[in-house]
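One structure is given below, encoded as structure tokens.
The complex is shown incomplete by one protein chain, all other protein chains being positioned as in the whole.
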Amino acid sequence: MTVGRSASAFLNRAPRLRLGLLLSAPMLWLGLAYLGALAALFVTAFWHADPFTGKVITDWTADNFKTLVTDSVYRTITFRTVAIAAGVTVIDAIIAFPMAFYMAKIASPRARRVLVIAVLTPLWASYLVKAYSWRTMLSGNGVLHWLLDPLGLDTPGYGLTATVITLSYLWLPYMILPIYAGLERLPDSLVDASGDLGARPARTFRSVVLPLTFPAIVAGSIFTFSLTLGDYITVKIVGGTSQMLGNVVFDNIGAANNLPFAATVATVPVVIMLLYLAAVRRTGALENL
Amino acid sequence: MRLSRTTRYVLLAALVLGLVVIWFPLLLVLLNSFNADTTFGWPPSALTFEWWARVATNQGALNALWTSVQAGLAATAIALVLGSMAAFALQRYRFFGRDTLSLLIILPIALPGIVTGIALNNAFRTILGIDLGLFTAIVAHATFCIVVVFNNVVARLRRLGGNLQEASMDLGASGFTTFRLVTFPMLRSALLAGGLLAFALSFDEIIVTTFTLGTGMETLPIWILNNLFRPNQTPVVNVVAAILIIVSTVPVYLAQRLSGDTASGGRL
Partner (left out) sequence: MKKYPLALALFGALVLTAACGTESGDSGGGGGDKPGAQGFTPPDLKALDKLGEPEGELSVLAWPGYAEDGSNDPKIDWVTPFEKETGCQVSVKTFGTSDESLSLMKAGGYDVVSASGDASLRLVASGDVEPVNTDLVPNYADVFDYLKDKSWNSVDGVEYGIPHGWGANVLSYRGDVVKPAPTSWSAVFDPESQYQGKITAYDSPIYIADAALYLMKHQPDLGIKNPYALDDKQFQAAVDLLKKQNPMISEYWSDYLKESQALKNGDTVLGTAWQVTVNLTKSEGSPVDSVLPSEGATGWSDTWMVATKSQHKTCAYKWLDYIVSPKANAQVAEYFGEAPANEKACAMTTDKSHCDTYHAADADYASKIWYWTTPIAQCIDGRTDVKCKDYGEWTRAWTEIKG
């Protein structure tokens, strides 16, 4: 027997060893390296930085967390960020669903392929360029102004509205695709049966389609939520003077040289996402990613 | 599927409107890459091909492109190996902690990029004491690319079942031979699709890259960020973006064909 065969025979008898070997590299990478890095970051949240030199002083203190909780501005920013994330998610879900439904159920297979490409390609256009494109569109003398002026309206300019619009735009494909996949898996016969039993389209949608595709919608929402929660670039481009959680973390890392406080603020989106993930696990969304 | 006329038309209208909204800013970018005015006022006053001509000689853009390609390929390679290993482990075996592990694999992509970025930055610089460079960026990219490959391979493994492999081994092939001749060919297209998506994810990534790439180095997104507001460079940025849009239709189409009928795409 060659070495290969004897090794293979040996491994065949030892499923746990096989498992261990398979898991070793990914676990080392993700478990040790990645989780370790997160843990190290979490640890620095309990230290503080000297405001003059920027050096991290390793005296254990919960002062950072105290500041985070007592200063009202951080609560405001957190609520604002979560509200924006929720808004973006809802807007995207509302826009994505009809589009995905048409693509999955009504379009012919050939059209379907073209449509999927049409929806996917913009994803690979640079995120920055898309955000910047919105900046020029929202400008005082940009396209939106030109379009809305005859109607007596005006561009919302830079600010929270612009941020919500731009973020909704950027993450829309991430919502369309899971819903599309989920709708594809939905058997047509169920929808037909519902119609046969006398339900009008709205009722069918509410009682049959929506509950069955809910996990897919939630899967899409994981991305829109998480991407919005940590984003700081779009706000800087179209957000005017608004701040989101990502900005506070970024400013503390870069401008304020205050890694401990940045880590403290960073725990907020992490905790929110972990809670969100835990909540959606039940809905089975994680299999729909 | 039977749906009323009105429902069809309403949905079609929604689809068309949605596509228009999705593509309009991109077409604007394409248009602006010909715009002679550097502030991109609307409507454009004059058109020019100058920016397109400049792109081929723009050293910064070309260097950044090369760095992005290197990082993408390396990260994808690592992710392919680790992702497949993890997929096999989680799909084919039952063990203690399986659910936690699948959550762990999703974590790098579910947590906000800035958290991953600063965590890795802190780990590299402060704890391990190594300087940032291309290697650190590759490590960071591979970390969140793993889940992309993982998902594709798990989906494929789920569809395949274990019968063919068992048959192969029953017929006398060793484990390695089975993998080489039976399993791998069946996985190939899933790996390719996953790899393409991982590459695309790494190529457009900006936030984690900002924190893990060496000083003075630029990937394409970082180059774009640095030149976004420079009056002489913004038009070139538009051209680069336009090229990216046009070129990326190819891998998107490929990924679609390879992954079969599911719309695996987007983030994962």
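Letters A and B mark the chains in the order given here, with residues in each chain numbered from 1 onward.
Throughout what follows, a contact is a pair of C-beta atoms (placed from the backbone, for glycine too) under 8 Å apart; a residue touches a chain by one contact, two chains touch by 3 or more.
These figures come from a predicted structure and were not determined experimentally.
Colleague: Tell me which of A:6, A:58, A:189 or A:207 is the one touching the absent chain.
Modeller: A:58
Colleague: For the full complex, which residue in A:168, A:204 or A:258 touches the chain that was left out?
Modeller: With A:168, A:204 or A:258 as choices, the missing chain is touched by A:258.
Colleague: Among A:7, A:43 or A:86, which one is in touch with the chain left out?
Modeller: A:43
Colleague: May I ask you to list the residues on chain B that touch the chain which is not drawn?
Modeller: Considering the whole complex, chain B reaches the absent chain at 38-39, 41, 60, 96-97, 99-100, 125-127, 131-132, 214-216, 229-233.
Colleague: Residue-wise, where is chain A in contact with the chain that is not depicted?
Modeller: On the chain A side, contact with the omitted chain comes from 31-32, 35-36, 39-40, 42-44, 50-58, 67, 71, 73-74, 76-77, 139-141, 157-158, 240-241, 243, 248, 251, 253-258.
We adopt the following convention: only the chains that are shown with their structure count from here on.
Colleague: Considering only the defined contacts, which chain B positions touch chain A in the complex?
Modeller: Counting only chain B, the residues touching chain A are 1-4, 7-8, 10-12, 14-15, 18-19, 21-23, 25-26, 28-29, 32, 40-43, 81-83, 85-86, 88-89, 93, 95, 101-116, 118-120, 122-123, 126-127, 139, 142-143, 146, 151, 169, 174-177, 200, 203-204, 206-207, 211, 220-221, 224-225, 228, 237-238, 240-241, 244-245, 248-249, 251-253, 256, 261-268.
Colleague: So in the complex, the part of chain A that touches chain B is made up of which residues?
Modeller: 4-5, 7-9, 11-12, 15, 19, 22-23, 25-27, 29-31, 33-38, 40-41, 44, 56, 95-96, 98-99, 101-103, 105-106, 113, 115-130, 132-134, 136-137, 141-143, 145-146, 169, 172-174, 176-178, 180-181, 184, 188, 191-192, 195, 201, 222-223, 226-227, 229-233, 246, 249-250, 253, 259, 262-263, 266, 269-270, 273, 277, 281, 286, 289
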